[in-house]
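Got a structure for you, written out below as structure tokens; questions coming shortly.
For this view, one protein chain was removed and the others were kept in their places.
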Amino acid sequence: MEKDGPGVIARLLVENLAVARGGRTLFSGLSFALEAGHAVALTGPNGSGKTSLLRAIAGLLRPEGGAVAFDGPEGPLDAEEARSRGLHLLGHQDGLKPARAAGDEMAFQARWTGGDAAGLARAAETLELKPLLALETRKLSAGQRRRLALARLVASPRPLWLLDEPLAPLDARWRERLGDLMRAHLDGGGLVVAAVHDPLPIAAREVSL
Amino acid sequence: MVFGLANPQRFLSVTRHAPAILGGLAAILFAVGVWLSFTAPEDYQQGDTVRIMFVHVPAAWLSLMVYAVLGGASFFALVFRHVLADVAARAAAPLGAAFTALALVTGSLWGRPMWGTWWEWDARLTSVLVLFLFYLGYMALRASIDDEAKAGRAASVLALVGLINLPIVKFSVDWWNTLHQPTSVLRLDGPTMTADLLAPLLVMAGAYTTLFLALWITAIHGEIRARRAAALQLKAAGRA
Partner (left out) sequence: MSAFLTLYRRELSLAWGRGGGALMACGFYACIAALVPLAVGSEPERLRAVAPGVAWIALALSTLLSLERLYERDYEDGTLDLLALGPAPLAAVAAAKGLAQWTAGGLPLALAAPVAALMLGAPAAMAPLVFAAALVGGLGFAFVGAMGAALALGARRGGVLIALVVLPLFAPPVIFGAGALHAFSEGLNWGPGFALLAAYSLAAVALTPFAAAAAVRNALD
């Protein structure tokens, strides 16, 4: 990960956040701070706003109240810059076009988020994607598609990972491997916020909605 | 003062009697305007049919004015996320479309004796027709997005884009008209306007404007109350 610049997020601050959807307030008064090297597991029933919270942190959703702020090693960061360079959002959907080759899709997602050829090779290696790259994405299983979507996390290093139920389509072996990836990321100074139903394979503070 | 009315509740209380007052004023102005229209002298070319002008021209003026109102309200709704501005924009659109349709229909009725056809593709009629399509597009966009807030914002963007485009449409149609029709012998507003023709025109314009304001404020009231009712329903459902 880059050591300085507008996207080096060292701390995530959520202050008094309130999110509403379709006229209904999902949650309000939510506050927590996340330091580099630490993780948060978001728990709560379906519809409690976990996805909305992730999207609000990413800036895709405008909160009803409160604020989200990012700090770099030197001081506060401009939120828009931090979001466009410093985070990965992995939602329920994989963002893969069905008729395109898996390799092309992976390459686009990685390059778009700032990865290079070396990063792509690393991702293909780590996530064992090489045999899948020539296939059309619609021919892949759900678990394979999820691994493909995870490729950009490895290929383009960015400090803050916002993951929405990352483990769901993965089998036990890959859940463990994802845990290893997350642990390595945290050791490197990264931050993880993951919305989950099952416990995360890494040590994380729980925030319940 | 405008920002003082920004709060919907405050707006409701301050303008509570406005529709009735404005409506009454509009009725008076219409009465005076119609009387003046019929006592104005005949046009030497068009005879009695020139009186359609007193219905047509103010309608055309209003169609443009209401679009400007729509654009302004959309700007405040979009940039300042102003709920009342959004409500005002939504309320203005059908009224503007109605005035535009009135202008088109009366223009056509006027055109029949003047040009011998029900429709003429002269610059004004064509650009007013495009304005009508702008209104329709705005209302269609608003109606087609289910989320009320999202629909309002998308429609606001469209209204602002249309605002920029309107002068271009007017200009381009004028240009096209000069390309296709050499100087027209018949002019839409007849010979130079004398005082006894100007007076009914201005009075009717005033009547239309007060009518618009009365209907507009009524529609805003209705919309505010409807939103309140919906919010209360949602709250009740949440507790159930």
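We call the chains A and B, going by the order they appear; numbering starts again at 1 in every chain.
As a working rule, a residue touches a chain if its C-beta (ideal position, glycine included) is under 8 Å from a C-beta of that chain, and two chains touch if they have at least 3 such contacts.
This structure is a prediction, so every number in the text was calculated from the model and none was measured.
Participant: Among B:Val173, B:Leu197, B:Leu211 or B:Ile224, which residue is in touch with the absent chain?
Facilitator: The one listed residue touching the chain not shown is B:Val173.
Participant: Just one of A:Thr43, A:Gln109, A:Thr126 or A:Gln144 touches the chain that is missing; which is it?
Facilitator: Once the missing chain is taken into account, the touching residue is A:Gln109.
Participant: Looking at B:Met53, B:Ala103, B:Leu125 or B:Leu160, which residue reaches the missing chain?
Facilitator: Candidates B:Met53, B:Ala103, B:Leu125 or B:Leu160; residue touching the omitted chain: B:Leu160.
Participant: Looking at the full complex, which residue from B:Leu22, B:Leu36 or B:Leu78 touches the chain that isn't shown here?
Facilitator: Selected residue, touching the omitted chain: B:Leu78.
Participant: Identify the residues of subunit A touching the omitted chain, counting contacts across the whole complex.
Facilitator: Looking at subunit A, the ones touching the missing chain are residues 55, 58-62, 83-85, 87-89, 91-97, 99-100, 108-109, 111-114.
Participant: Would you write out the residues of subunit B that touch the absent chain, in ascending order?
Facilitator: For subunit B, the residues touching the absent chain are 78, 130, 133-134, 136-137, 140-141, 144-147, 150-151, 153-154, 157-158, 160-162, 164-165, 168-169, 171-173, 175-176, 179-180.
Note that in this section only the chains that are shown with their structure count from here on.
Participant: Between subunit A and subunit B, what is the gap in Å from one C-alpha centre to the other?
Facilitator: 49
Participant: In their complex, what parts of subunit A are in touch with subunit B?
Facilitator: It comes out as residues 22-24.
Participant: Report the residues of subunit B in contact with subunit A in the complex, numbered from low to high.
Facilitator: 147, 230-231, 234, 238
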